[in-house]
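Heads up, one of the protein chains got dropped from this complex, but the rest are sitting where they should.
The first chain written gets the first letter, and so on, giving A and B; residue counts start at 1 in each chain.
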Amino acid sequence: MGTDKPLLVLEHVSKSFGAVQALDDASIELFAGEAHALVGENGAGKSTLVKMLAGVHRPDRGRLLIDGREAVLSSPAAARAAGIAVIYQEPTLFPDLSVAENIFMGRQPLRRGRRIDKKLMRRQVVEILKPLGVGLDPDRLCRGLSIADQQIVEIAKALSLDARVIVMDEPTAALSAYEVERLFGAVGALRHNGAAVLFISHRLEEVFQICQRATVMRDGRRVLCAPVSSLSAGDLVRAMVGRDMEARGDGMRRVPGEPVLQVERLTREGVFVDISFEVRSGEVVALAGLVGAGRSEVARAIFGIDSYDAGSVKVGGKPLRKGAPVAAMAAGVGLVPEDRRLQGLVMELSTAANIGLASLGRLRRYRLLRRAVERRFAEEWATRLRLKYGRLSDAVSTLSGGNQQKVVLAKWLSRNPRVLIVDEPTRGIDVATKAEVHRLLADLARSGVAVLMISSELPEVLAVADRVLVMREGRLVAALGGEEATEQTIVAAATGQAEVAA
Amino acid sequence: MASLAFPASARLSSRRFVEAVMRAREFGIVAVLVVFVVVTTSVQPRFFDNQNIKFVFSNAVIYALLALGETVVVISRNYDLSVGSVLGLSAYLSSDLFQRAHGIPIVGVFAVGLAIGVGCGAVNGAIVAVARVPSLVVTLATLYIYRATDVLIIGGGMVVANTLPGGFLSIPTSSVGPVPYLAIAVAAAVAAAAYYLGTFRPGRDLYAIGSNPEAARLAGVPTGKRVFWGFVVSGGVAGLAGVLWAATYGTIDSTAGYGYELTVIAAVVVGGVNIFGGSGTVVGAALGALLLATINQALYVLGISSFWDPAIDGALILAAISLDHWITVRLTSALRKRSVRGAA
Partner (left out) sequence: MVQPEATIGVPAGSAKAPTAASEPVARGAVAPPRKRLRRWSRLALRWEGALVVALALTVALGAVTSRQFLTASNVFSNISLLYGELAMMTLPMTLIIVSGEIDLSVASTLALANSLVGYLWVQHWPMPAVIVCVLATGVACGALNGLLVTRVGLPSLAVTIGTMTLYAGISELVLGPAIITSFPASYTSIGVDPVPGTAGLLSYSALAYIALAVIFALVLHATAFGRSVTAIGYNKEAAQFAGIRVKHVKTMLFVTSGLVSAMAGVLYTFRLSTAEANNGTTLVLPVVAVVLLGGVSIFGGRGTMLGVVLAVLVYCGLQSALLLTNFNSNALELVTGGLLLLSVLIPNGGELAARARRLGGRHLKGGL
């Protein structure tokens, strides 16, 4: 590994957005040739840090040093020029152009007369892809490439730029086991070249597999930085959370009633296969698994946003028409979607309008939508959920993440659903609101609602759920109840390992 | 760690598959063209004679030029609706020079037409690139503004053929056999444009901008500059087309080029250029223009009233767009399936 001096240093960096302090005296050092894990809960400041390295944000305080010299990254182009490449979860490629052109856009090799040298470009792409162990056709369009392949193209881009710091943001989230191995090989190749890889992941077992050092962030600052060999998973979790695992929920005290939601052999080709489970009134069932396992897709299929190819869904014993959210809502099903900003809320509309968006029919008097009725409706639910807002008529984008999530919840709770599906209910929200949401879900179950909770956060799953279903690569691979559901068993099922060393 | 390369056969077939689909569009147009010509000639043998072929080429040439310029813009996910107005403005102002500036060489007139087009295009490009205003709206506005300027200048006047030098008027008609020199020149221009767009960085940048504008910006592509020059090209080409229009029709008043933008868009869409940018070729667009001109002429020869033309154009646009959509959907899922299979 490394030389004595770090390749890149962020020193006592702070950054705030309005009232939100995203980074609070955070620091990190990266050495050449190392794979460095960046771990932390949602909202710990990881993505702000990444954006800072990418040249999207500039620190309010603190500085960035590259090779010991202070640098200011005023734009993504400047970050690239400084040798920093960021590979996001959502690759930004040109679907209509070839792999080779994607890698070399703007920098294609030229021959006489400033013409693009296609043969040379093709050869260079093959050269770059070789150590990554991937045989993509350089002339192939990027349209239709799997996420894994798109990532490889992004990595190839970084390699072609002679990037010395490569940041990977949750790279394994959507990959199969085989593709994860391939990615790890690529990381090895990058390290071999002398680059530093900043590896952000929630999957602790991966951190132990390929990283040399780990930094844990919490509440916008670094709380731990040590060689991975000196740490255990428990150490990491404790540092991330600041406490031991949340106490087990009171799920045992709830007595579940009749099955309300029954899913039988639900199949959507290429996405999920043969999913069967039921959720009873009064219970919280968690659907766990790695990102990309197909959980959100199952939720969307149940709710009717997407259709499915085989199987059936029954609510209260009656079959539910597929592909029709209106039918699902009429049957008493609600869905709090995964992406708050893109799916859960219309950011430009007011808080009141968002709360009422799924209940428009109920807010009418004489066929006209009455603003006063809508506002009273929204007020009632805002109070019940202890929403913190300025004016109900302000755009919902002015609210904090936690409060925005409450708005989405209010939208659905106000319909008195029989079945509530929540997808990543506490992603990106602060700790206190997180606890409120958990309490809300528990209360909901107690009042007889059947709750299906999709979550990637194990502490949350263990704290709130009565039963845990685990999906992996489109299939339901485990159903764990009560004492069976532990972090180990869930992770084992989610990653397809027969056993995990305790 | 074992090598995870694709088997060679899968690699090659992936490339050939994609290329085949891309080529299919151009082949498709040529095929439809051939079918039309064959069917029409069998019913009306007169169709395939020198006179009719010349007519087809005359019409096609101007639309093909306009389609070339429009493609450059559409590839980058923009639209230029002002081309008809620019053509009209250039047609009048340039041909009027023969009277105003006695003895001006024909080349000079072309230069003036080009300059007018470039100026109009630069205005479009500047507003779109600098003020970041959607090009649909900008060129909708300049369509009006340029046409109104044209009418203001011309008033009720017109340029008549007998004020134009014989050499000028003979440009569209001089030909080798049934093929006008002009058609050859335009074909060469199209080929050159296709080569540039395929082999030079600014050309590839335009495709990138249309395929994913955000990614293009992140990749450091100078989007403003490229889009600006795209509009300059479109305007300049329309300016040239205006001069040719004057030479073709001889009489130019304020209605020259009126409504041309719609036929140009039809040609571009029929030619396989994606209305959202990122893919399509100038060759396809030029072939689209040729196809539309052929269909119009064929209908005329077959005795079908010319009143069918716009209806058929409209139906063609809808068919072409639906076909493209279907192709994209199929292509995406086919490519996705291939990559999954290959990775297994």
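By our rule, a contact is a pair of C-beta atoms (placed from the backbone, for glycine too) under 8 Å apart; a residue touches a chain by one contact, two chains touch by 3 or more.
The structure presented is a predicted model; accordingly, all values stated were derived computationally and were not measured.
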Legend entry - Contact with the hidden chain (one of B:118, B:269, B:290 or B:335): B:269
Legend entry - Touch criterion as defined above, residue of B:46, B:225 or B:325 at the omitted chain: B:325
Inset, instruction - Against the chain that's been left off, what residues of chain B make contact? List them. - result: 127, 130-134, 136-138, 140-145, 147-149, 151-152, 262, 265-266, 269, 275-276, 305, 307-315, 317-318, 321-322, 325
Inset, instruction - Identify the residues of chain A touching the omitted chain, counting contacts across the whole complex. - result: 18-21, 72, 74, 78, 243, 246-247, 305, 325-326, 328-329, 335, 337, 342-349, 353, 357-358, 360-361, 363-364, 367-371, 375-376, 379-380, 382-383, 386-392, 398-403, 411, 430-433, 435-436, 439
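Here is the rule we go by: only the chains that are shown with their structure count from here on.
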Inset, instruction - Measure off the straight-line distance from the CA centroid of chain A to the CA centroid of chain B, and report it in whole Å. - result: 44
Inset, instruction - Name, in rising order, each residue of chain B that touches chain A in their complex. - result: 1, 3-6, 11-12, 14-15, 18-19, 199-201, 204-205, 207-208, 210-212, 214-216, 218-221, 274, 278-279, 331-336, 338-340, 343
Inset, instruction - Show which residues of chain A lie in contact with chain B when the two form their complex. - result: 76-77, 80, 92-97, 101, 105-106, 108, 110, 114-116, 118, 133-137, 139-141, 143-146, 148-149, 178-179, 181-182, 185, 270
